[in-house]
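Please read through the structure below; I'll follow up with questions.
In this view, the complex is presented without one of its protein chains, the others remaining in place.
By written order: A, B and C. Residues from 1 in each chain.
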């Protein structure tokens, strides 16, 4: 193997640069050249490349973001293209393959979440030698125990809870923190346990508003005049729907965050007459320096992806199972979400601790 | 002097515990007993006291919040009271004075912002020996160069900007951070300079939306495909009004934060067609461990307030001027706000750096 | 079950308070009373108890240390005791058992490392119903995948490496960081990978000084005029011995830290003529707030230990295997150390990244 390419797709996630660095450094040990593709699959279509030398990855380990840029929109199989002055959706995947082959790329390492890995799988089916590297702060990917970025996001949320705690206590308030997790409640669950939350509400367990209010009052009766609630953005009241704001075009509005947290706050204040405040953590969870665990995991993924490429084990994704990095077929990893089951051990621990889970 | 009392009023602020600790520790050196009053002036009316011994303040220096509790609602001069079964607003200030005198309190140290210090001033006029200690994370108090809590709030906002930076850069987005500052833009200005913002919008300078959009586009033309904007919650577009959401009772709704940031985000996305995201820092700015500067400042205020009490210099507030703690009349400190003037040196520095200030 | 007791033994470790809190909170849910024993087994001999109510563990989750106090010296089976005016070493284990039974304690939860758990095992053999909870920042306990405190220690070391990196680069220096790990190199290995070290030296791989010096020079030839080395306190040069300073009584001197780091620094400066600086992280690794991962793990251990007690599964230790908490016989956990093997995956990854491991 003489040359491989790497791209990052989907939402920002702490540890992307650590993966890229590990790919470049371990490739260097093997005498392999690394081509960086800018802005995910957009750069693959538009031949927006950058040679990645050791000097390019020096000092990037602690940095959030991705030096390659990313986007969660462009798909070479359905790419907006000007054809005779008209914007059309065109399949440009073969172009991507011939372009990469044209510059001698023998393997494509795609770092991404469900969306980008699905595209990577399509390319694999078309014969492009592809290795996937799982990325999502939400930790909801099926084939791996943990995804990098998740632990940093949990830390960020836990630090926010530590801050809110003292305010809640001083003011005798209910403080609500809305965290990421549209379909799975991993961040809310882990951060809630780590941050000493009294109530944790996740998409997997529709919450009963009256029971949440009763829990607040019970605490007040015990002399605890404040409470901390963590709620995942995708949580819903029993019988209710996910709160999403839609913009004029009918798409989910990415600017107006905080739907469900604000709704819960209003509902609770009416039901309990306790002062309630809401904070939406939002993009703060995606950015910043990856913590030590994520740096180690991201580095291991990068090294393992180069190994897989060297061994010609294409169409796979690297994954963590127990303490080991393994390879799983890309097809197994995508299109399914890992949710918080009722027998999840951290959920059981939360319940035994007396944390109210909404039901 | 044998006994003094201390209370904390108004919003939570990093460093409150550091002031209380300094009062108790320096009083101990002088043989003075300290009575803590719970939940601000509410506790003063309702005789909710707690003797503060050395052991009570052990280990509280790093902790956010206030061990005494606080409230920003209760005023003894207009206190909701049940009179013959009817809720009435009653002046109970004399009760407070006689109760404190009854247990031998010779001085009241009131830690608070504009609201609590105004009440303290009223008590001073009625003859209660009062010393004020200025508290606001907004840094908008007139008679002191810096208030404790401000620098921690700026740090929190700057750390948020660091996080948003990598996401903005990776996604080529405009990221907007809304910070506290309803009437004065100190947090936005300092955090913006410290966090490398491209645009800083403060209440003192109504912003021209078209110029902000033009600045984004100019950056894009220079190859900078992302931008960071810090906006104070009280900022307004030129000719526009402060964005506040009102609840059913017509009061400003404390739950629905983020009015102006979200508005700016929508406006900009329409004008520039650049992807825009908004984060509202909210209560995260109030909580958490005070940083070293605020701990030193808060400690100095506490020591200085006990000194002022010992010297019988009542009706005053301790304040920082240059490197020194001085005393100023309480009357000078309240009812006026320190705003960011056009000749403020940090504002000038921001402009010379090329930061867009909205005008 | 109506009453259990808990103690913490051995060196300080982030997460001890989180375990205690989880024990008290989950016991409360089960209607069990919890007795805290002060300062490890000393308090068990001397009946130094404290009833732990919910209010005692409120707010302790983020705090380092242990509210019960700890010591790594006292052993009830060989306890220094005044007998007829003479200090003698006496077996007072039966006293401990009868005292605990006298107050109705039905189970003892012992949180500790190798030393304290060995004592716990002896008590189990004598019939005291004991559950062990593993604690060591060194991560070198045999029967569990990870111990709480380890990840916080790794984070602390990684943050130190981040700081040293910029100084090394600015000054073109070799910076050496000595971290904990007398017999096993887990902290050095993980922190080194997470902190971007160029060289990692661990007790399991005696280092060849000439090769380390050659690696520095090779980097300099590649234009990298600085290097970062992480060394475990128990690392040794090939053929050399562990560097320990002994005090007048011949015991290892706990004050004079930093033996091997300083030795390596001197040796390297002579061999390479490159400016070299040494930092010994020391006790900073033990203290401070546990990070989110350790809080979750410690909480799960506490909950699981109460479960084990409820089920009467005594003589066991709770342990993490994969993502699950299991129980293992206490006898399996003690007297063996988990070292970094040559086939440890993180070690392999480090080598493939080009990190010099001393050999």
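Here, a contact is a pair of C-beta atoms (placed from the backbone, for glycine too) under 8 Å apart; a residue touches a chain by one contact, two chains touch by 3 or more.
Remember, it's a predicted structure, so these values are computed and weren't measured experimentally.
> Among the chains in view, which touch the chain not shown?
B, C
> One chain isn't shown here. Among C:163, C:182, C:217 or C:339, which residue touches it?
Considering all chains, including the one not shown, the answer is C:163.
> Quick one: say which of C:142, C:284, C:310 or C:331 touches the chain that got left out.
For the chain that is not drawn, the touching residue is C:284.
> Could you tell me which of B:71, B:147 or B:291 touches the chain that is not displayed?
Of the listed residues, the one touching the omitted chain is B:291.
> Among the options B:122, B:266, B:307 or B:332, which residue touches the chain absent from this view?
Of the listed residues, the one touching the omitted chain is B:307.
> May I ask you to list the residues on chain B that touch the chain which is not drawn?
On the side of chain B, residues 22, 25-26, 28-29, 54, 58-59, 61-62, 145, 151, 154-155, 157-158, 162, 165, 169, 190-191, 193-196, 222, 224, 289, 291-293, 295-296, 299-300, 303-304, 306-307, 322-325, 345-346, 349, 352-354 touch the unshown chain.
> For chain C, which positions touch the chain that isn't shown here?
Chain C touches the missing chain through residues 8, 11-12, 16, 39, 63-66, 69-71, 156, 159-160, 162-167, 169-172, 175, 254-258, 262, 265-266, 269, 276-280, 282-284, 286-288.
One rule holds for everything that comes next: only the chains that are shown with their structure count from here on.
> If each chain is a dot and touching chains are joined, what shape do you get: line, ring, star, complete or other?
Per interface graph, the chains form a line.
> How much rotation, in degrees rounded to the nearest 5, is required to superimpose chain A onto chain C on the basis of Cα coordinates?
Nearest-5 rotation angle for the superposition: 180 degrees.
> When the centre of a chain is set as the mean of its C-alpha atoms, what distance in Å lies between chain A and chain C?
About 31 Å separates the centre of chain A from that of chain C.
> Rounded to a whole Å, what is the gap between the Cα centroids of chain B and chain C?
From the centre of chain B to the centre of chain C is 41 Å.
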